[in-house]
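Heads up, one of the protein chains got dropped from this complex, but the rest are sitting where they should.
As written, the chain order gives the labels A and B, with residue 1 at the start of each chain.
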C-alpha cells in the first residue's frame, strides 16, 4: 500500500469522527483545569454530605443529651467528650451531628434561593429580551430600582417584612439574585436578537415563538448557569448574614450553618468553635461553587476555545 | 465524477490524489470540476445571460424596488427618548431584478448596501417605498403572510459561523426552514431531501450530525447556502458571501453559487464590497454611495465604461494581481472620507469628494438616475460631458469627516 493511500485513509478517518456539540465541548474543556476539578470535588462532597448526613450523623441533631446538658452553664459549654466529637452546643445538642446535618439545610436554602431568583429573573429578563420596546423599558427600570438598593439591605427589608421562617430567608436571598439574572438574560437575549443566526432564522420564515425558544433562549442560558453557580455561593453567605443579623429562621433548633453561626455570635468568648466550624464550612462550600462557576465561565468564553 | 476531475486537472498522478482528501474536499472538487470542466460551459452561461439582458421584458422582472428608504432614528436621552435625527442608510432607491439574473450591488462600508438587502427582505423595516416580489407587494405584508412569503426570498450571510446557531447540528439547521414552511412531509422524504441538499453544495452525508464549529469556513458557507436552498427559494440575497473566506476558498463558493443558479434557475442579489467578485458573478451591477444608487449597468459595460466619477474612482482603486496592469494604471485617488450618512451632503452626495465637481448643480440638485443609452443608468449631472472629455479632473481639498457626528 502506498504512502498516499495510508495518508488518505488517515484523513478520511479524521473526518468520520466529530459530532460534538458546543456544550459538550465546553464541558470537556472545563474539566481539563485543576481549579474546576477542585471546585467540583468540594461541591460534590458537599452535596453527598447533604444527602447522607442524616444517616451518618452519630447522634440525633434535634435532641438535647442529658450528658451534655449536665455540664452546660451560661459560662461553660462542654467541649469534646466520648461519644460527642465536638462537644455540645449552647442547648446541649451534639454539635458535630448538627454540623453534618447542617450541610443539608444549607444546601436547601442555597439551592432554593438561587432557583427562585433564577426563575423570576429569567421570566423578567426573558420577557424584556424577547419583546423589547416598552416591555423592556418598564421591566428594566424595575430591575434598576431593585439594583439601586444594596443587596443585603434589600434582603433585610424583605426579611423584616415577612414572618421569620426558613422560607423568608430563601425569598429574601432570592430577591437579591432576581435583578442580576434578569439583566444577564436580557442582555444576552438582546445580543442574540441582533445576531446573524437569529436574523437567518427570521429570513427563513421561522415562527417568532420558535426563534425565541429554540435560538435566543438556549444561546443565552450559558452565562445564567454560570452566574447561578456563583450565586449559590453568595446565597449561602447572604442567608448566613441574615441569620447573623437575627432576621433568619425563627426556629432556632434547625441545624443550618448560617443559623448556627448567627446563634453562636454571643458565645464567641465561651466556645469559639461554635462559630468557627460553621463559618469554615460556609467559606469552603462558597469557594467550591465559586471555583466551579469561574472555570465554567472561562470555558464558555469563546475567546478561550481550544 | 472522478473521471471528470482527472480530465480537468490533467496533471500526472491526480487520480491518486483526487480520490484522497476524503469526503471533505470531494465536494469542493466537484464544483471546481463542473465549472472549469470545460470552458465551454462557462462561456455558455455568459452567453445566455447576456441574451436575456437584451430581451428582458416586463414579465421577466422578479423584484421591483420603488423608492425604498430606510432611515434609522438616532435616539437621545435616557428616560424620555427623543429622536435627535436620522441615519439615512438607504435613501430612495429604485431597482429591478430580473428572473434568473445576478444583480450585483457594490459599494464601500457605510453606503447602505447591506441595509438595502435587509430592507428588501423586510429584515429591517423600510421607512418608505415599496418592494414588489413577483407581483405581490411585500412591503405591506404582516404577520403570518409575511412569514410565509419569506420562503421564496432567502439570504446568505457574510460570516458563515455567526449565521449558524452554534447549538444546532447541520441536520437541525437544514430541517428548520423546511418545517417552518411545511416542507418536511415524512421522515424518509426529508432525509432524502437533506442528503440531496448537502450533495448539491458539495458536502458529504456525514455532515448531518456535526455542528457548525467542526467545519472550515468554506464548508460553513456551504451549509449556509444549503439552508437557504432548503425552502426552494426564487431569490437569494447574498450579503458578502465570500469576504470572510480565505482567498483560495472564495473561488469554490463563487463557482458553487454559479452552478446552483444554472441548475435551479435562481435569481441572485449579490452584495459585496469587492468589485472583482461582483464583476465576476453579476450580470448587472449597481454602485451605491451614501444610501443611493449612483450607477447601474451591465457588468461588462460598467467595467468598460464607468460613467459616474465615483465608479471611476472605485474601479481604479481595486488592486489587480498583475504587475503589468498595476504599473500603467491610472489611479483616481479620492480625498477624504465618506461623509456621515446622518448628515449627507446637499445636492449630489458625492460632490464633496468628486474630482469632476462643477460650480453649478452639483451641490444644489440631487441628480436622478437616468438612462444614457443601452440600459446604462447613471446619477450624475455631467456624465455626458465627462465622457466627452469636456470636463477635466481637478484637485479636491479633503474635508475631514468625524465619524461620531
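Basically, a residue touches a chain if its C-beta (ideal position, glycine included) is under 8 Å from a C-beta of that chain, and two chains touch if they have at least 3 such contacts.
Just so we're on the same page, contacts and distances are computed from a predicted model.
Engineer: Can you tell which of "Multicomponent Na+:H+ antiporter subunit B", "Carbon-monoxide dehydrogenase large subunit", "ABC transporter ATP-binding protein" or "Carboxymuconolactone decarboxylase-like domain-containing protein" UniProt lists for the chain that's not drawn?
Structural biologist: Of the names offered in "Multicomponent Na+:H+ antiporter subunit B", "Carbon-monoxide dehydrogenase large subunit", "ABC transporter ATP-binding protein" or "Carboxymuconolactone decarboxylase-like domain-containing protein", the absent chain's UniProt record gives "ABC transporter ATP-binding protein".
Engineer: Check each of B:66, B:108 or B:134 against the chain that is not shown and name the one that touches it.
Structural biologist: B:108
Engineer: Please pick, from B:99, B:130, B:191 or B:273, the residue that touches the omitted chain in the full complex.
Structural biologist: Candidates B:99, B:130, B:191 or B:273; residue touching the omitted chain: B:273.
Engineer: Among B:154, B:219 or B:352, which residue is in contact with the omitted chain in the full complex?
Structural biologist: Checking each option in B:154, B:219 or B:352, the one touching the absent chain turns out to be B:219.
Engineer: Kindly state which of the options B:300, B:363 or B:384 is in contact with the chain not pictured.
Structural biologist: That would be B:300, which touches the missing chain.
Engineer: Which parts of chain B are in contact with the chain that was left out?
Structural biologist: Against the missing chain, chain B presents residues 9, 11-14, 16-17, 20-21, 24-25, 28-29, 31-32, 35-36, 39, 41-43, 45-47, 49, 108-109, 216-219, 246-252, 254-255, 273-277, 279-283, 299-300, 303, 313-327, 329, 331, 333-338, 397-404.
We take it that only the chains that are shown with their structure count from here on.
Engineer: So, what's the distance in Å between the C-alpha centres of chain B and chain A?
Structural biologist: Measuring from centre to centre gives 49 Å for this pair.
Engineer: Sort out for me which residues of chain B touch chain A in the complex.
Structural biologist: 16-17, 19-24, 118, 121, 123, 147-151, 153-155, 157-159, 162-167, 169, 176-177, 180-181, 204, 206, 209-211, 213-214, 224, 227-228, 231
Engineer: Report the residues of chain A in contact with chain B in the complex, numbered from low to high.
Structural biologist: 2, 4-5, 7-8, 11-12, 15-16, 18-23, 25, 195-197, 199-207, 210, 214-215, 218-219
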